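The structure appears below as structure tokens.
Yeah, one chain of the complex is gone here, protein chain that is, but the others are all in their spots.
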Amino acid sequence: MAIEGTSEKRERRIRLGMVGGGSGAFIGAVHRIAARIDDHYELVAGALSSTPEKAESSGRELGLDPSRVYSDFKQMAIREAKLKDGIEAVAIVTPNHVHYAAAKEFLKRGIHVICDKPLTSTLGDAKKLKKAADESDALFVLTHNYTGYPMVRQAREMVANGEIGAVRLVQMEYPQDWLTENIEQSGQKQAAWRTDPARSGAGGSTGDIGTHAYNLGAFVSGLELEELAADLDSFVDGRQLDDNAHVMMRFKAKDGERAKGLLWCSQVAPGHENGLMVRVYGTKGGLEWTQKDPNYLWYTPFGEPKRLLTRAGAGAGAAANRVSRIPSGHPEGYLEGFANIYTEAARAIFAKRKGEKIDPAVTYPTIDDGMKGMVFVDACVQSSKRNGAWVKV
Amino acid sequence: MAIEGTSEKRERRIRLGMVGGGSGAFIGAVHRIAARIDDHYELVAGALSSTPEKAESSGRELGLDPSRVYSDFKQMAIREAKLKDGIEAVAIVTPNHVHYAAAKEFLKRGIHVICDKPLTSTLGDAKKLKKAADESDALFVLTHNYTGYPMVRQAREMVANGEIGAVRLVQMEYPQDWLTENIEQSGQKQAAWRTDPARSGAGGSTGDIGTHAYNLGAFVSGLELEELAADLDSFVDGRQLDDNAHVMMRFKAKDGERAKGLLWCSQVAPGHENGLMVRVYGTKGGLEWTQKDPNYLWYTPFGEPKRLLTRAGAGAGAAANRVSRIPSGHPEGYLEGFANIYTEAARAIFAKRKGEKIDPAVTYPTIDDGMKGMVFVDACVQSSKRNGAWVKV
Amino acid sequence: MAIEGTSEKRERRIRLGMVGGGSGAFIGAVHRIAARIDDHYELVAGALSSTPEKAESSGRELGLDPSRVYSDFKQMAIREAKLKDGIEAVAIVTPNHVHYAAAKEFLKRGIHVICDKPLTSTLGDAKKLKKAADESDALFVLTHNYTGYPMVRQAREMVANGEIGAVRLVQMEYPQDWLTENIEQSGQKQAAWRTDPARSGAGGSTGDIGTHAYNLGAFVSGLELEELAADLDSFVDGRQLDDNAHVMMRFKAKDGERAKGLLWCSQVAPGHENGLMVRVYGTKGGLEWTQKDPNYLWYTPFGEPKRLLTRAGAGAGAAANRVSRIPSGHPEGYLEGFANIYTEAARAIFAKRKGEKIDPAVTYPTIDDGMKGMVFVDACVQSSKRNGAWVKV
Partner (left out) sequence: MAIEGTSEKRERRIRLGMVGGGSGAFIGAVHRIAARIDDHYELVAGALSSTPEKAESSGRELGLDPSRVYSDFKQMAIREAKLKDGIEAVAIVTPNHVHYAAAKEFLKRGIHVICDKPLTSTLGDAKKLKKAADESDALFVLTHNYTGYPMVRQAREMVANGEIGAVRLVQMEYPQDWLTENIEQSGQKQAAWRTDPARSGAGGSTGDIGTHAYNLGAFVSGLELEELAADLDSFVDGRQLDDNAHVMMRFKAKDGERAKGLLWCSQVAPGHENGLMVRVYGTKGGLEWTQKDPNYLWYTPFGEPKRLLTRAGAGAGAAANRVSRIPSGHPEGYLEGFANIYTEAARAIFAKRKGEKIDPAVTYPTIDDGMKGMVFVDACVQSSKRNGAWVKV
């Protein structure tokens, strides 16, 4: 297992900066924990808030050198790029509409970007960001963190190895219940920006969690979406963005075999906290994974009893084991999965440092995965506007 | 609890006939067990097969009086209607395409009909059967047996009582895996007729199991379907009827609140035996039930911990308790649920016998539920032919 | 599958009598349903209560011929034995202290006895009943009904086939919560006799449910108990019999391999309805079964992923399939398991009728299993009185 200090030669830590993630932000703290778990990063600079006082106090809380606390990400990019020991990578954890503007400043200066999802708030921004990333020599890593769970990797590897035959069905869901009532109007900060088109973009639940479910389905199945038909709703009075989506999907044929999918994402389904689930069925077997039980993967070879594969346990393969830390039966969770994305990125960054080829086993979500997510949201919105007509992607 | 002989005054057993269900038929045997469990029926006549020898041997096996073994259901209807102690009710358990022809012969002679689902093989037949049922004084009972599970009744009662508020979402699924490969061409009898349009009708998985899932969603939610958009597939080469269906639904607004639904039925999802599940979410809570754990119902009042309601346990209400037999923690299953339909029908038949009003608590699927199922299948097929366009029902 | 009318040649129904089980009795109704499910029995006589009026009204409710309704079981045994079409078998469903007196009257007249458990209320009665059963040509069947669950049979068969190697551990538990408070003093009838030494015998929870758990562990493992150490409690003030028991067990070595066990039974464990569970571990694998999910059996070959075997599904063997009725994924429950004991008994009775050898596959609990249960309870009580010292059995 990839326990730090044991299985891999130790590299000098990556100097990391952060944009967004000041006091009180949930996802910034998650990124920092994820960066620390395997000890490949050192946070040394930050534009943690655009409000100078908050940027300063947040920097102090995190123990940053005051000379490397910024209130403007552009300034940070310019200055850090010039420092001898300036940052090598930056984590962007702002609301969606800032992603593009921030990322391009670092990419153009050769600083690797680790960016929260969805890629941007608009498809236009996404295309520009794709261009910026393609033109840069720096890496672009999107934190579709659920692909970091070991048993998700196990599932992907099994599908790729043909263990369930040709894939016919990909069923994805991500129900939540936290927006069942109109909390955005009573000052809940997380709810406020996520339901605001200006900050989130055209998709509500589709952008926030639907992209995760879709990314997971695509990651595990290895399939490309061809077209979709979507029915979106805003069940809560006054809500501007969708809070529930039903999506039918048709994937591109692979080896002559077509596949279909269903995706349900919801923020108004009482009883669901973060009920992400993916189920894939092929000609020879089925696989089921749910975030509620992330260390387990159900595998059913057709005509045989169901088998429960466990993280680091009997039946776990190379793809899962390289991102596992502790023995089977001791659960790893969300933060470890998130850390796996950071650690995979670190492995790529270490290779770049040394001018070596990145190990093909290194797996993290890229700018292209981000583009696919944006196209998915856009297609959902278009289809729903056209009464659920099929939209090619 | 409604244990026989204890909670209700004992009535004379109902004399029952059966059409179909000869040796080797699965569902005929199920109906007979269901009829016996609460001891309200006595099987006394049968047209168990249209092949005279088989009808005869099947009758002998079941211990029927040879004079009441028929090879023609019409003959049986005519003769039994004239006998002094002729049958009062008949169970029709043939393949779908025979339902109408058989049912009308009994209905027109005042013999109650207990008919397997789906109602018929064509929408045309269904309309004629509806007419026949409406014109008859006899009862028509459709064995949508899953509505007989106590915790399904519990769910329906809770929705009706407003315990989850206004319903927004109804998610239904019924995945199986037994048709993952082309077993209909290798002589599997159950597969052969179920994949044959002439005997099953226009719907494959939609007719066989999709109707069950839809019926269950409608039963629990109390909602009426307004329109649907469907994407049907026959994944297995050479199969004529659908073996997988994705359906998006819009329900009629109720008290000004609209609701949506998703339905997935499949016969090609390895790992699923009979994975019937219904989940309903409203403005104030959610409910989840799955056939795999039929004695349990998950209930989540929004903002509170999930609660696990159990059959005959704390929190079980009148609707569930009247169809429970044994203490909580001792599982009741499929046959008991099926028996509940028979027993509810018996209660109605007893009332008819005595010219009394049927107790409004008596609940069984009717000809109208059957019509809705046929309309659902037809709409699925129409929508899918029109590339998933919305079809009003 | 053993669906009636399909897999076995039909025999004339067994004429059955019943002692106990009048109106309001829970277990009598269960026995009657169990006897009806596979249609091998016909209830024709009864001494349903020792109170003549209640015996009469109960008989009427069940539709018995008034001439065959008795208020005295001895009278019934004498008369029925003389009738040309007298009963061939009797079900004894009284409180425990009546079992012996009733059973001996039927056994000595060659009438098969199907008796509820535990065998008797005292070890002395048990020995006398054992003698009576051994001297009679009639069958004695004890309704340790949980051994009728198909997946329990599957587990037993797998152990016998060596699929888990030599058994080392047998962990049994049967927690309930219904006696958490002192309901026996507020008139709950079931609680009153079960906590009364005069009617139940020396064991409370040990006799009522501990015997079931022990029987199940022995049935599945195929092991014989050698000695036990027990710590019994009556947690509820004023309760005379144990309501919780902790028992350590040592089994007789088999093929040179010793095995140990733990048994916990409780009536004061809030949250448990009828939480019967058995887990068996050997040198090569493990098996786990719980009544909450009776259609499933977990099987772990050592060093491989866990497998979930399902009733009538892939991996189910002959022992389970012969007592299954319906396809996998449609749950069978407690009543079907109970019915399996009745049906196995019927198979034995049919063989006796014809003077044939009983098929060795026929499996039901015998007088010897009943004796073992009595010895278990007695040993628990003795050990606990001696402060948990080991007691040989």
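Labels for the chains are A, B and C, by order of writing; each one numbers its residues from 1.
Assume a residue touches a chain if its C-beta (ideal position, glycine included) is under 8 Å from a C-beta of that chain, and two chains touch if they have at least 3 such contacts.
Nothing here was measured: the structure is a model prediction, and the numbers come from that model.
Participant: Among C:Ala229, C:Ile367 or C:Val381, which one touches the chain that has been omitted from the display?
Facilitator: Within the whole complex, the residue contacting the unshown chain is C:Ala229.
Participant: For the full complex, which residue in C:Arg168, C:Arg325 or C:Arg347 touches the chain that was left out?
Facilitator: C:Arg168
Participant: Considering the whole complex, which of C:His31, C:Lys306 or C:Arg322 touches the chain not shown?
Facilitator: In the complete complex, the chain left out is touched by residue C:Lys306.
Participant: In the full complex, which of C:Gly282, C:Gly313, C:Gly333 or C:Gly373 touches the chain missing from this view?
Facilitator: In the complete complex, the chain left out is touched by residue C:Gly282.
Participant: Pick out the residues on subunit B that sit against the missing chain.
Facilitator: 299, 303-310, 313-315
Participant: Determine and list the subunit A residues touching the chain excluded from the picture.
Facilitator: 3-6, 9-10, 12-13, 23-26, 28-30, 32-33, 36-39, 58, 60-63, 176, 272-275, 291-295, 310, 313, 325-336
Participant: Name, in rising order, the residues on subunit C that touch the hidden chain in the full complex.
Facilitator: 164, 168-169, 171, 177, 180-181, 229, 231, 233, 235, 244, 246, 248, 250, 258, 260, 262, 264, 266, 268-272, 279, 281-286, 288, 298, 300-302, 306, 387-390
Quick note on the criterion: only the chains that are shown with their structure count from here on.
Participant: Counting in whole Å, what is the centre-to-centre distance of subunit A and subunit B, each centre being its mean C-alpha position?
Facilitator: Using C-alpha averages as centres, the distance is 43 Å.
Participant: Centroid from C-alpha atoms only, then distance subunit A to subunit C, rounded to Å. What do you get?
Facilitator: 55
Participant: Once you find the CA centre of subunit B and the CA centre of subunit C, what distance in Å lies between them?
Facilitator: So the centre of subunit B lies 34 Å away from the centre of subunit C.
Participant: Subunit B: which residues touch two or more other chains?
Facilitator: 272
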